[in-house]
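Here the complex is missing one protein chain, while the rest keep their positions.
Per-chain residue numbering starts at 1, and chain names A and B are given in the order in which the chains are listed.
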Amino acid sequence: MAKMHLTMTVNGKAVETLAEPRELLVHVLRERLNLTGAHIGCETSHCGACTVDFNGKSVKSCTVFAAQAQGAQITTIEGIAGPDGMHVLQQSFREHHGLQCGYCTPGMITRAYRLLQENPTPTEAEVRFGMAGNLCRCTGYQNIVKAILAAATEMNSAKEAAQ
Amino acid sequence: MNDQSPTHDERVAGLKGLGTSRKRVEDARFTQGKGNYVDDIKMPGMIYGDFVRSQYAHARITSVNTAAALAVPGVIAVLQAADLAPLGLHWMPTLAGDKQMVLADGKVLFQGQEIAFVVAEDRYALADAIELVDVDYEALEVVTDPFKALEPGAPVLREDLAGQTKGPHGERIHHNHIFRWEVGDAPATDAVMAGADVVAEEMVYYHRTHPCPLETCGCVASMDKINGKLTMWGTFQAPHVVRTVASLLSGIPESSIRIVSPDIGGGFGNKVGVYPGYVCSIVASIVTGRPVKWIEDRMDNLMATAFARDYWMQGKIAATKEGKITGLWCHVTADHGAFDSCADPTKFPAGFFSICTGSYDIPVAYVGVDGVYTNKAPGGVAYRCSFRVTEAAYFIERMIEVLAIKLGMDSAELRRINFIRKEQFPYQSALGWEYDSGDYHTAWDKALNAVGYDALRTEQTQRVADFKAGKTRKLMGVGLSFFTEIVGAGPVKNCDILGMGMFDSCEIRIHPTGSALARLGTISQGQGHATTFAQILATEIGISADLITIEEGDTDTAPYGLGTYGSRSTPVAGAATAMAGRKIRAKAQMIAAYLLEVHDNDLEWDVDRFVVKGVPERFKTMKEIAYAAYNQAIPGLEPGLEAVSYYDPPNMTYPFGAYICVMDVDVDTGVADIRSFYALDDCGTRINPMIIEGQVHGGATEAFAIAMGQEIAYDEMGNCKNATLMDFFLPTAWETPHFTTDFTETPSPHHPIGAKGVGESPNVGGVPAFSNAVHDAFRPFGLTQSHMPHDHWRIWRIAEQLGLHA
Partner (left out) sequence: MIPSAFEYYRPLSVSDAIRVLVDHGDDARVIAGGHSLIPTMKLRMASIGHLVDLQAIADLRGITVGDTVRIGAMTTQDELITHAGLTEAAPILKEAALQIADPQVRYMGTLGGNVANGDPGNDMPGLMLCLDATYALTGPDGSREVKARGFYQSAYFTERTDTEILTSISFPRPVGGLAYEKQKRKIGDYATAAAAVQISNAGGKVAAASVAMTNLSDVPVWSEGAGAALTGTDCGPEAVQAAVAAMLEDINPSEDSRGPVAFKRHVAGVILSRAIARAWSRA
């Protein structure tokens, strides 16, 4: 099958590669662009380990074809940190022990990033509901929720301080 | 001494040693997507392999047509059993003394079984090719029920064992029988049962489930023909054992094999055994001369890799009318699927199931286990537990409840009456274990108090009345669980995996500038060893944990160990770490004595330095000592500062805990709301409280899933009904309850730092807590036993059968 010429913006940079239209976006990211942060945990779109930020939305990259991603703006875990270092979410996950084996973590943080963009002051229930597209087998979620709530608090006070 | 010198407490804090909630060193790479898991590995020339798998649960393979597959551009080869046979690799030994097919040899025995291994340049061509392999089957009669499998006319599954009346564990009494294992005193137990005031009897089933780590199994095998070295990266919970097995199977000497476990995305027992994918990848790499990657799909993982549990436990428990237990009898029908690939120490085909006297002082007991073949996936493994300990704990905690019902007693009180008392430790159980330490009554009182137990029972009584009066359709259940588990396998004299004694190891090198590198025979899959083992060492040798690098998983550099599963890392490798640390400190003391020009015995250890007794201003820090080890010519001492310990534990360790679950159950919909879950754990000395809490959250969540909906079920044709995450229950953050954690601390007397291990306790103790809550809700209406999982429809069915829908 002939490959298509795929151009996207990934983590702020223009990228191009060749891919079959049917290639899963997660494979394009991992295999062609060497961004192996997004992981594969299932083939039925349940686990969320492959979550990226796709045109401003949290999307399971295993459920998008390369062809559909033509022209897309994508942020992966590798692009979550800022120029000054790790994102508050990344620090908070460490601070609150929100990860163990690390396999779900890129998906969790990338999803939490968008969740907090849309709802900067979530309740615990809203965090649990908002993160229900990401499965974890190690942590039991409790510290993940704690980490996200703590990150939200810190991000909001930083915003207030800046104002 | 100047005013800026750190105080004793500051020096202790600076070590970030034992007992501190040190933040994890692993997190930097994981939070930035820079982990290195098997599927992240790319090598020049790497190709991909994957399986054609059986649609049928029991069938002869009459033909396999590969022509169309081989014609797909990019396909390199298709391996079948006939290709592996000349190498003797079409079958391989299992960890339980059985053998299993690597590729279907004439027939298949479970749905999803590997038939052929296709190798291609890329994953996409590989998938296309696999679909084009045309397999003809002749369906055979299927048996999925282990009791039916033992009936006289049952279909023959293992034709390869025809005529063999003896297996690796003794007599085989039927063509589908694997072993009978017995322990305890059958005649004495029978006598107790016959003469008892009260005997409660029940069949307790612990259903089949699966560890389902988020990362599936996989490997990259690379045979370097020029150097004659085989390197394999893979999801291995026991890399050294894999190296030894790979050598035995392939004939390549261990000195030419390197096994590396990189970052592993969860193990939970699923990644202990050797799978056909590993063997086929090695063969394909040898044949093609290129690195071969195999990564299974989730369906492959759930259908074909080692399942857990599937124990039918028939129990009898005898007691006086006052509630003192006098005997326990248990017979288990163990469903192992098509091959017994149980990952147990070789002398224990039923693992440590004989811990099933639990936390109770039971004078007489008997256990008999019959292993059976069925047309299901082979196994089973210890899914976040020590070998068969979840089954044992579930069994005894259900039997306690069943006995309480028979006696008309509160089961909290029944437990209390029967707990092993603190003075009885070390305690010899009737089934042969020496429990190291425990204080069950203190833990129980703390737990009952913390949840307000009496008030809960009062509330429950009112709720039953309200229900009967038609004011509510929700019943309330209080689920109690007091578990004692047996972990830290184990003493070499009776614990081995394929002949390798279950010791573990630590090798430490101290650097001239005062930092250290330590390597262990274990391998973390999320437990945080790089963080916690540095803490153990920091406290032992007085170097900050931040200056101690911990490495695991590369058999070229790590000392031989038996890996990480069954909560054995802290008890065994943690002990080795402490012992190696003490060897370092012993030599450091001699170096310090030389530097200070005193006798060794004139020195005492103070956090991070040796101080001359009575002369506090004369001391040498470990940093100074480390430099001196490389810098000074010390008579009688070799240069350098290095130590190794291979630790053979004198016993297992026995963590314990008290878990209490409160739930509200809607009898019409079967929905159970977990109102609260309290978990008190005693894992002995607590190395890192933050990590312990994380382990409890995670294990309790797995327990929640297992008890409340997670299962691997088959229909009568042997079709697996839960092969995807649609139907295999993994709860999200929304369904998962909130956990309250607590602890007591009863050190292990035989462990160098008194630690017992904790990773699996929450799964062991959690399942009975959730299940007992469901049972407790319906106890007032006559329920004694209803098998897990307690998903909506099964809870509904309990209510239906008790007439609660009328």
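Here are a few things to note about the model shown:
In this section, a contact is a pair of C-beta atoms (placed from the backbone, for glycine too) under 8 Å apart; a residue touches a chain by one contact, two chains touch by 3 or more.
Just so you know, these numbers come straight off a predicted model, no measurement behind them.
Touch with the chain omitted from the figure is made, among A:Lys60, A:His96 or A:Arg137, by A:Lys60. Which of B:Asp40, B:Asp83, B:Glu202 or B:Asp297 touches the hidden chain is settled by the complete complex: it is B:Asp297. In the complete complex, the hidden chain is touched by one of B:Asp136, B:Glu413, B:Asp668 or B:Glu716, namely B:Asp668.
In the full complex, chain B makes contact with the omitted chain through residues 123-124, 127-128, 131, 297, 668-671, 709, 713, 721-722, 726-727, 729, 731-732, 734-735, 791-793, 796-797, 800, 805. On the side of chain A, touch with the chain left out of the figure occurs at residues 1, 4, 20-22, 24, 40, 43-46, 48, 51, 57-60, 62-65, 67-68, 70, 111, 115, 129-133.
Following the convention adopted for this analysis, only the chains that are shown with their structure count from here on.
Computed from the mean C-alpha positions, the centre of chain A lies at a distance of 30 Å from the centre of chain B. Interface residues of chain B, counted against chain A in their complex, comprise 23-24, 26-35, 37, 39-40, 42, 123-124, 212-216, 263-266, 268, 295, 297-299, 525-528, 690-691, 693-694, 696-702, 724-726, 730, 732-734, 736, 738-739.
The part of chain A that touches chain B in the complex is made up of residues 20, 22-23, 27, 30-31, 34-44, 46-47, 49, 76-78, 80-81, 86, 90-91, 93-95, 97, 99-106, 109, 127-129, 131-145.
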